[in-house]
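One chain of protein is taken out of this complex; the other chains stay put.
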Amino acid sequence: MSHEIQEQNDDLITINMGPHHPSTHGVLRLVIQTDGEMVKTCKPEIGYLHRSIEKIGENLEWYQFVPYTDRVDYVCSMNANLAYCLGVEALLNTKPETAVEIPLRADCIRVLFAELNRISSHLVGVGAAAMDMGAYTPFLHGITQREFINDIFEKTCGARLTYNYICIGGVMRDLHQGAEAEIRAFLDQLEPAMHSFNALITTNTIFRGRYAGVAPISREKAIAYGMVGPNLRASGVDWDLRRDRPYGIYPKLKFAVPVGGAYGGSKGVLGDCYDRYIVRLLEIVESIKICRQVLDMMPPPAEQADDPVGGYRVDVTKKLRTPPKGGIYTRVENPRGETGYYLVSDGSKMPYRLKIRTGSFTSLSIFETLVPGLMVSDVVALIGSLDIVLPEVDR
Amino acid sequence: MKNDELFGLLQVLYPDVSSTVAETGEIQWQVPTGIFLEVARTLKDDPRFAFDSLMCLSGLDLSKYPTAVKGEFVGELLACVYHLHSFEHGHEVCVSVTVPKDETASIPSVEPIWLVAGYFEREILDLYGIAFPGNHDPRRLMMPEDWIGHPLRKDYQYPSNYSTWELKREGQNFTSGPYA
Partner (left out) sequence: MNFGPVQQSIAASLASWGVPHSGSELAALLILLLIPFGVAFSIAGVAQYFERKVSAVVSRRFGPSTAGGEGILRLVVSCAFFFLPAATRARLEKTVANLPGVKQVLFVVSYLGLGQIVADGLKMFLKEDIVPRAADRFLFRGATYVLLLASFVALVAMPISQNFYLSDFSVAALYVSAVTSVGVVGLLMAGWGSNNKYSLLGGVRAVAQIVSYEIPIALTIATVAMWSGTLSLHGMIAAQYHPGVLSFLGWNLFQSPFFLILSVVYYTAGLAECNRTPFDFSESEQELIGGVGTEYSGLRWGLIFIAEYTDMILVGGIFASLFLGGYQSPIGEQWIVALPPVWEALVHGAIFCAKFLASIGVMMWLRWTLPRFRIDQVMRMAWVRLIPLSLICLFLLAASMLWFGHDGQVAQVIHGRFVSSLVVRPEGWQTASVWGATILVVAVLVVLAKKYGDPKPMPEDVRKALVGGEG
């Protein structure tokens, strides 16, 4: 398939920041018209990673779809699993006959792993943002920390990237022996590691000069364009689903919600790239706090798997054969924003419609209006700061 | 404000809207296509509603959705379901617009009202075939521009080839499940 874009003006050249590009974080094609440095128009082209996951979901049973949710956003697989499972459980809970009571320990494990995955996803996000600016080292320092998280996950569920661990009714298996001590040790050494990471890159004058004041998104624009998650908070909107529409054991946890505040010094503007970057770093700090609280309140494992306090999973296979009929929309706070699942059930064992609303999709929709006027280097900075992953966009 | 209070306020302004409750407890406001644009504008601008955020816009193919009578389906209809949220008041609501499933399927675009709808509508145009007059860039989003068919419809026929690529092989059945 050939997409020839005619040159409308002889002074402009059309560049493809094409599907193969080191800094588009996936297969994204940006057709940019520029006069050499300043961008005049930008049209994103997506669909390179479209795997028709929603159509596949209509042909699988409810619990069979969980591995596919891993691939919707493979950087934060646990959160993606959690979004779908919470959606299905909310659907089942609308009728008392099919209601599901998740054991407390399973809930704690879910939140713990979701927050650990939030840390590792943000490490990838800020590391890749720094790497796009030419600082190769902070990315590797972040990856070192992420390897520890991957090791913990691997010991528990066997996988390093797409975990398929959180399932409808709880988690697939209990934590491995010594997991809690390992996680505590990891969190203890993560804090000084993040301090040195920030001393290396975040406070660097060159880096701030590249990020501060670049592509600010005002509060109204952010809400109008459906930005969610850290991108929305960086524009000054104090909205976090974990606090404002809580799920799981989040009502019992104490944590702050970082909001952008023009942290970029004299050139900083509210909602610029630097704010989005800082909000993610501050969220890592908050996630460490949450993980520690969860570890403190986790009940010990019980004999029975479906024990209401110490168990790790309840059996929902019978209930999933006859779920209530109708639709339901649930959303959770993923590292990339809100992931909403609109599930429509026709009472049978397969979903009738499974709509996945992801944060990166709407972050990409702001490109066409935000990019004109920036320089080509700033486009790279913008993509990095928005933390877009293409599997979320294309599904 | 609770959902039925909000619905009461809306019905005063637009008597043609109706509300349905599903078994799951989801309340959907059914809005006819003709008045949908004004209703959407009211929902955004009226300070009692103040729905400034379109959370999610999904397409739905109702042709295989069962009704209360066993064995009967709703009919050859497509629907668009809008989930709205207000940052100011905190309430959420679900609005649904239904159109017949043929070439004339079209719903006025709400992109001038909620800018995020641009990409959502392009996706529905691509995968369901509902036109959105008023969208600034009505092209397919996910599928290639010269793709034939709308994949997420329930009666979608998988093509056997795309340009020079073979997509089906003899004896291989790509579809499974009850809607094959």
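By written order: A and B. Residues from 1 in each chain.
As a convention for this text, contacts are C-beta pairs under 8 Å (C-beta built on N, C-alpha and C of every residue); 3 or more make two chains touch, one makes a residue touch a chain.
For clarity, every value in this text was computed on a predicted model and none was experimentally measured.
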Field: Missing chain: touched chains present in the view
entry: A
Message: Using the touch definition from the top, which of A:Thr98, A:Asn150 or A:Thr202 touches the missing chain?
response: A:Thr202
- request: Specify the residue from the set A:Ile13, A:Leu161, A:Ala181 or A:Val309 that touches the hidden chain.
  value: A:Ile13
Among A:Gly125, A:Gly268, A:Gly311 or A:Pro391, the residue in touch with the chain that has been omitted: A:Gly268
- prompt: Looking at the whole complex, which of A:Leu28, A:Leu49 or A:Ala130 touches the chain that is not displayed?
  reply: A:Ala130
- prompt: Which one, A:Ile53, A:Leu104, A:Val257 or A:Met375, makes contact with the chain that was left out?
  reply: A:Met375
Message: Take the complete complex as the reference. Which residues in subunit A touch the chain that isn't displayed?
response: 13-15, 21-23, 36-37, 130-137, 140-141, 144, 191-192, 194-195, 198-204, 206-207, 209-210, 261-263, 265-266, 268, 278, 281-282, 285, 375-378, 380
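Convention: only the chains that are shown with their structure count from here on.
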Message: Report the inter-centroid distance (CA atoms only) between subunit A and subunit B in whole Å.
response: 25
- prompt: Which part of subunit A faces subunit B closely enough to touch in the complex?
  reply: 1, 3, 46-47, 50, 52, 54-55, 58-60, 91, 94-95, 221, 223-226, 237, 239, 244, 324-329, 331, 338, 340, 342, 344-348, 350, 352-353, 355, 357, 361-362, 364-365, 368-369, 394
Query: Considering the complex alone, what residue numbers of subunit B touch subunit A?
result: 22-26, 28, 52-56, 58-61, 64-66, 81, 83, 87, 90, 94, 114-116, 118-119, 137, 140-146, 151-152, 163, 175-179
